[in-house]
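Left out: one protein chain. Kept in place: all the others.
Chain lettering (A, B and C) follows the sequence in which the chains are written, and residue indices restart at 1 in each chain.
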Amino acid sequence: MSRLSVSLPGLNMKNPILPASGCFGFGKEYAKWYDLSLLGGITIKAATLEGRFGNPTPRVAETESGMLNAIGLQNPGVKGIIENELPALEPYNIPILANIAGSTEEEYIEVTRQISASPLVSAVELNISCPNVKEGGIQFGTHYKSAADLTKKVKNVSEKPVYVKLSPNVSNITEMAEAVEEAGADGLSMINTLVGMKLDWRTGNPILANKTGGLSGPAIKPVAIRMIYEVSQKVSLPIIGMGGVSTAEDVLEMMSAGASAVAVGTANFVNPYVCPEIIEKLPELLDEIGVEQISEMTGRSLRQWKTPLSSR
Amino acid sequence: MSRLSVSLPGLNMKNPILPASGCFGFGKEYAKWYDLSLLGGITIKAATLEGRFGNPTPRVAETESGMLNAIGLQNPGVKGIIENELPALEPYNIPILANIAGSTEEEYIEVTRQISASPLVSAVELNISCPNVKEGGIQFGTHYKSAADLTKKVKNVSEKPVYVKLSPNVSNITEMAEAVEEAGADGLSMINTLVGMKLDWRTGNPILANKTGGLSGPAIKPVAIRMIYEVSQKVSLPIIGMGGVSTAEDVLEMMSAGASAVAVGTANFVNPYVCPEIIEKLPELLDEIGVEQISEMTGRSLRQWKTPLSSR
Amino acid sequence: MKKHLLSITSNTEIARNIFEMKLTGPGTATMTVPGQFLHVSVGKHTSKLLRRPLSICDVDFEKEEVTLLYRAQGEGTKQLSQKQPGEIVDVLGPLGNGFFLETIDDSKTALLIGGGIGVPPLYYLGKKLREKGLKVKFILGYQSLEDSFYIEQFQEIGETIVTTVDGSFGIKGFVTDAMDQLTSDEPVIYSVGPAVMLKAVEQKAAGLNGFISLEERMGCGIGACFACVCPTENRQSGYVKICNDGPVFKMGEVVL
Partner (left out) sequence: MKKHLLSITSNTEIARNIFEMKLTGPGTATMTVPGQFLHVSVGKHTSKLLRRPLSICDVDFEKEEVTLLYRAQGEGTKQLSQKQPGEIVDVLGPLGNGFFLETIDDSKTALLIGGGIGVPPLYYLGKKLREKGLKVKFILGYQSLEDSFYIEQFQEIGETIVTTVDGSFGIKGFVTDAMDQLTSDEPVIYSVGPAVMLKAVEQKAAGLNGFISLEERMGCGIGACFACVCPTENRQSGYVKICNDGPVFKMGEVVL
């Protein structure tokens, strides 16, 4: 076992870093920048049953230390993904986490059935937290009964472990996590984006054609850390943490809060090399704090926390 | 009527800018930096029945384009405020919005009764959204029945208009707003801080002694704008907007989203002169877009929005 | 496709809010195709995370120097405009397809039509077309005299007609108002500018051969995030990504 390796249901990763869904396409664009086999894994863009064009543009807006997106689940549909996108990832020999979306329970189920059957897919990530589509997505993610029901049904048909991706736009994320754990989820992904909006002060019009969008980037990291910290105390599922991670230090912070692996989203846009750079830096940081295996970092905060003193 | 004046229940403000609760003490510290009579109003720090010491330190942490605080409602108690703090504000002759907190319904009611009777207080702001105390605060702010009940009871005893300060840490802020409108609130203040956390990656320990804290600053502005935009469509109460405002442009953005007045919090720490600087800049910006009265900005986005084009 | 750390050699205001930034470094050697862009980081510590797409305006291969012209308008470009010579700028690129010149008939006249801050890439394009032997004519549209820039530089390459909205310089009106007299010789058209201008140009130039360069708000700039799509009827997918499939398209190919 190498020093950085982590092992989660379906995901045996040589390091805990994987790009977050929607921020890495289906991998091929970043393959022009570096060797994807350096990654711990890849989360691919959301798949729906039929191809979707998504929302009108503008689809992104910049905010302080963050961005809003309202892509709207554009993708070529699950068949297209299985036939045209996944095969290109085979040579890298790393676990693929397939993100799944839909407007109805039936759609989620069918997409899961098809994509989880692909030998190239290691696990599925149930996206019940997309804030940018009118139907499905977040409506499952903010009511814990619907989330649990959907999880159960998807689990029934999935040939691979199921991670449920939670929305931060809820009063009580722990309740949601407990509900999907109870329903049979194999793991959690958290967090998806916070719903946000930006207006042009000159005109008063929203910047995004979709008006609202999902807030991501370093701005939301404190919310992600808090939610992972809270949820990891109450559920025993492994957590793929995400939300604002852009440095190796952020990765260790998030693992300390309770994450077993860490996904990097927005930071890929800022620096296309961010994932391999983080992976390269991690051993150095572990040396600095005298930790041998990175997996020991998970939940460290809970195990040993005491009131810190501000120290010179 | 001057160009910048706005009028809200109990608050006749010569401009729409007031410091946010907890970010301006009881005014006297900033009075050393500039003439407070320049302000549209002042929101004072939360009052509880008895004096409170608040949480252990460290109480603040820095995050990307934001900060976390866990002050814990430190204040000298409502009597102390009425006797020792309010009189110092009299000479400035501007509306005072008194922020009210408590651990129990009874405490909220009694604090309101006492402080709303002060002739120096123009309106009260019911803080049901403080994330930094174990009891009261946010527990009222995340269940809409408790929020409505409390609002009703506080309204019964208040001699001044009541603004309910909403928490963004909810699945559905519109529901909450509708509930307190129904219960008789005179206005809304939104948003309070998002619950967040930061860990020291070296030790895994939380930076804040209280572990979690409230996230404020520009990082959260997109969430605030979205919530104000949504709520203002469903309720007819005036909204005091806040969350990440630090420039005059931000003020106009927030008013366009639906705010009638705008509170400035964290930005005071970055630049103690921020409020008067914003007030000075506003007429310039109004000229630029050809708007005469600033009050026309409120809800502009809803009235006239159309899909914006990205334009050179 | 690479990330380059380039050093600023100059960064000066050449017209109202219009800056010319010259950057030097070995990476410039790859910047050979006009119409491509650099995805420019605003800075390491700034709260403005997203890169700004800026077109390559010129490259001096001997000096290893690339020129960008940009309007300091929003917060990011304003921050760029404050940078001093010697500071390092982090750019990705060259990105996008650029103008393909190989298939163009050298005997043609090229009509290059640019509006506002769409003008910069036409300079590099004009130079390359001249090298190839084409006659090059420019129609450049600005708001006013004060907003106009690089006129002399363009005049060195070819005939240059200027339009201004307020009439303070050249022909009063839009670039399309200057197109009438020129379309008769059936030139190849290259046009860069706001979508509304491109649409008007496409209408005026109906039937002619030409290329337009689009802009859209971008996330990644490299084809991964689907922020910058544009509908098209010609392609199977039903859309193109401006950052990767474009920014240059044949006239009529995309739905403006």
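By definition in this document, a contact is a pair of C-beta atoms (placed from the backbone, for glycine too) under 8 Å apart; a residue touches a chain by one contact, two chains touch by 3 or more.
Keep in mind it's a predicted model, so treat the numbers as computed, not measured.
The chain that is not displayed touches the following shown chains in the complete assembly: A, B, C. If you put the hidden chain back, the residue from B:A61, B:V78 or B:I96 that touches it is B:A61. Among C:T32, C:Q79 or C:N209, only C:Q79 touches the chain left out of the display.
Interface note: of B:N15, B:N99, B:N268 or B:S301, the residue touching the hidden chain in the full complex is B:N268. Mapped onto chain B, the footprint of the missing chain covers residues 22-25, 29-30, 32-33, 45, 51, 53-54, 57-62, 64-67, 69, 71, 74, 76, 207, 217-218, 266, 268-273.
By the touch rule set out above, chain C reaches the unshown chain at residues 43, 45-48, 79. Touch with the hidden chain on the side of chain A covers residues 64-65, 218, 309-312.
As a working rule, only the chains that are shown with their structure count from here on.
When the partners of chain A are compared with those of chain C, the chains appearing in both lists are B. In this view the innermost chain, defined by its CA centroid being closest to the centroid of all protein CA atoms, is A.
Within chain C, the positions touching two or more other chains are listed as 47, 216-217.
The multi-chain contact residues of chain B, meaning those touching 2 or more other chains, are 64-65, 218, 310.
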